[in-house]
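One protein chain is absent from this view; the other protein chains keep their places.
Right, subunit A next:
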Amino acid sequence: MEFSGRKWRKLRLAGDQRNASYPHCLQFYLQPPSENISLIEFENLAIDRVKLLKSVENLGVSYVKGTEQYQSKLESELRKLKFSYRENLEDEYEPRRRDHISHFILRLAYCQSEELRRWFIQQEMDLLRFRFSILPKDKIQDFLKDSQLQFEAISDEEKTLREQEIVASSPSLSGLKLGFESIYKIPFADALDLFRGRKVYLEDGFAYVPLKDIVAIILNEFRAKLSKALALTARSLPAVQSDERLQPLLNHLSHSYTGQDYSTQGNVGKISLDQIDLLSTKSFPPCMRQLHKALRENHHLRHGGRMQYGLFLKGIGLTLEQALQFWKQEFIKGKMDPDKFDKGYSYNIRHSFGKEGKRTDYTPFSCLKIILSNPPSQGDYHGCPFRHSDPELLKQKLQSYKISPGGISQVDDCGFSLNHPNQFFCESQRILNGGKDIKKEPIQPETPQPKPSVQKTKDASSALASLNSSLEMDMEGLEDYFSEDS
């Protein structure tokens, strides 16, 4: 793939030629694209696909894959982001092209570690599975043929000979007859997921697979090929990374938080100050609950804590006036001079609301930013308890929050992927006030258990430590990306 400078050069193809280059709405990404595109489009395509894959992930957690809700939500995501998904729509060339190019760009970003590769492969597989599931039957044959998959359907005679066996073996076949069902003969090793569970008829080293089950095999093929391709890509990565136009973007892509930034003023003024104590025990994530407690007890917080907590409060709806009042009231209890507060601290509060200096309206910190920047030291209360606390202390703290022992071991199960403290607050409020349709019930009805997207185990520190070590090499670029000045 070649990158021209900032010049925009578009390949113009005549109608038929365009369709020929992307004959189907889905593909196995066997051939890399060979166009020139601008850096801007490069970035945009990449970001759009990351958004898509993150939606795939979130939907897969919130809904059972394959259900109507899952399917329709995923389809609307694809439509929104203008990627291809369905045949017979008008002017399919552009969405298919975007799909093709963006996939290959993300290979560059996600080949770098085992964890990234696994994530990327998983979401791409789910995406492919969805697209295949809505492919009309008559298109399936064509697609298989064009995709270098040597799946040959067997003749009617061969079918009749084995009809009983095939029907008795395949759960996806109901009834006693095969009818017009296509059956494919495949080397048994290519049908691993089918034969291991005895879900297919085996004879003399071949699996006789009904069309419905071909999907599993195709996905397996896809996974194997993509896995190999990523390994190859990783090897040629140094050459790509040396291109300074690409390096920052590629490093950031796999770590970026692309969800809501909670800087919208949608819920401004809906919270009153006297609600905060109660809310902190009901709907605050542990990091903010800890900060609030420390503020109440010490009537003070250091800079790191004020930034993290202050922006969070802004995100849940505190106005500037409320914020000023909140902090001043508390600090005065700590025997601070009101004038000193006005001189020193109120300026910073107004600054964080975008009312001073260069007027940047700072956004509340995402989980990743909290975890990776500015680790707390003695006397600090900010940071992420799952990352920065001793596991035993963390367990104790969770116990004191009256979370059941089962809940502590299973830091999971709220049904969505958590990347942002304000997201935690919103989801919690939604659950408590009814209305949100989630897949699983939280362990404790009152406080949904957090599932920070970066870890899933009881031993949070060690799991995060291993993730951190894979992220560490990118810290430099990352810092810049997340700094408030960018």
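Here, a contact is a pair of C-beta atoms (placed from the backbone, for glycine too) under 8 Å apart; a residue touches a chain by one contact, two chains touch by 3 or more; residues count from 1.
Note that contacts and distances are computed from a predicted model.
Of the candidates "DNA primase", "AP complex subunit sigma", "Protein LTV1 homolog" or "Response regulatory domain-containing protein", the chain left out of this view carries the UniProt protein name "DNA primase". Here one chain is not drawn; of A:165, A:243, A:361 or A:390, the residue touching it is A:165. When the full complex is taken into account, the listed residue touching the unshown chain is A:188, out of A:188, A:362 or A:401.
Considering the whole complex, the residue from A:39, A:134 or A:202 that touches the absent chain is A:202. As for the chain not pictured, it touches subunit A at residues 165, 168-169, 171, 188-189, 192, 195-198, 201-206.
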